[in-house]
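The full complex has more chains than appear here; those shown keep their coordinates.
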Amino acid sequence: MTATATKIRPLGDRVVVKPIQKEEVTKSGIVLPDTAKEKPQRGQVVAVGPGRLTDDGKRLPMEVKVGDEVLFAKYAGTELKIDDEEYLILSEKDILAVLSE
Amino acid sequence: MTATATKIRPLGDRVVVKPIQKEEVTKSGIVLPDTAKEKPQRGQVVAVGPGRLTDDGKRLPMEVKVGDEVLFAKYAGTELKIDDEEYLILSEKDILAVLSE
Amino acid sequence: MTATATKIRPLGDRVVVKPIQKEEVTKSGIVLPDTAKEKPQRGQVVAVGPGRLTDDGKRLPMEVKVGDEVLFAKYAGTELKIDDEEYLILSEKDILAVLSE
C-alpha cells in the first residue's frame, strides 16, 4: 500500500484492492488456478468504504479491513491506476473470502 | 465550477459532475488507465441532489458534496452541456470513491 | 403550457412535460449536446401526478412542480399530442434535474 492509495475514500460498501500477481510470494501460500492467469483474483485491501446505507439510514458494518488479503470474483470491479500502480475498486459483495496467515 | 452549473438542482440521489480530462493536473495526482481514454472516469462535483427518498418517506444522506473530486463508473450517467462546458448527471451509486488531497 | 394540458391528470409519480426545442431561448441558458439533437432532453412540467403509492399506502411527495424546467433521460417516457402540440409523460425517476434561473 502506498501513501497515495490512502487518498481514495470509497463510497458505500466499496473497497480498494491492490491485486497480487501470481508470481509474488504471499503470506498465505495460496496459488490461483490456471484459469485465473489473465486477471488476478487475489489482492490486498488498501481502503474501505463506510458500509452500505440501508433504507432505514443505517450503515451495515464492513467485514474486511485495510491490510486484509482477499479473494475476489474474477472480472469484478473497476480498474484504476494511482502513481503508476494498478488498483481495483470492488463492492464488498464481490469479495469472497479473507485469507489469514 | 461555473456560476451556471449552480443553476442545476439534481433530483433524488443524483449528482452533477464536471469531468476532468486526463492531461489536466489534478490535486490527487491520480492518472486513469489507458482503457479510460475515450471517456473520463474522474470529475468534480458541482451539484448534489437531496438524497434518495425511501419508501418510508425519508431522505438518505448523500456521501458526496460540492467540490469533491470523484471517480465514477465508465459509461455511467447522462451528458449535458451548459454554457459550452460538458457535464454529467450521475446517480450517487455510480460514484465509486472520493479522492482527497 | 396550454389550457388543454391541464386536462391531463397523470397517475402515480408521472409528470407531463412539454419538450423545449434546442433553438428556443430558455431562461437558464442551457444548451443540450449534439447527441441530443433527435430527441429533446429538456422540457417544462405542465402536470404532476399525486406521487408514488408505497406498500404502506403512503404517497411519496413529488420533487417537481408545474412550471419547472427539467432535464430528463433521453428516450424516456411516452409521447402524446394534445391540440397539435407534443408532450411526454414521464415517471419522475426519469427526470434528472430541475433548472433554476
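Each chain gets a letter, A, B and C, in the order it is written, and its residues are counted from 1.
FYI, a residue touches a chain if its C-beta (ideal position, glycine included) is under 8 Å from a C-beta of that chain, and two chains touch if they have at least 3 such contacts.
Small disclaimer: the values here were computed from a predicted structure and weren't measured.
Of the identical chains making up the complex in this file, 3 are positioned in the shown model, whereas the full set numbers 7.
To be clear about the criterion, only the chains that are shown with their structure count from here on.
Arrangement of the chains shown, judged by which pairs touch: a linear chain-to-chain path with two open ends. Taking each chain's centre as the mean of its C-alpha atoms, chain B lies 23 Å from chain C.
Of all residues in chain B, those that touch two or more other chains are 55-56. Those residues of chain B that touch chain A in the shared complex are 28-33, 35-36, 41, 54-56, 58, 60-61, 63-64, 71, 73-74, 92-93, 95-101.
The touching residues of chain A, counted against chain B in their complex, run 4, 7-12, 14, 16, 47, 49-50, 53, 55-57, 78-84, 86, 89.
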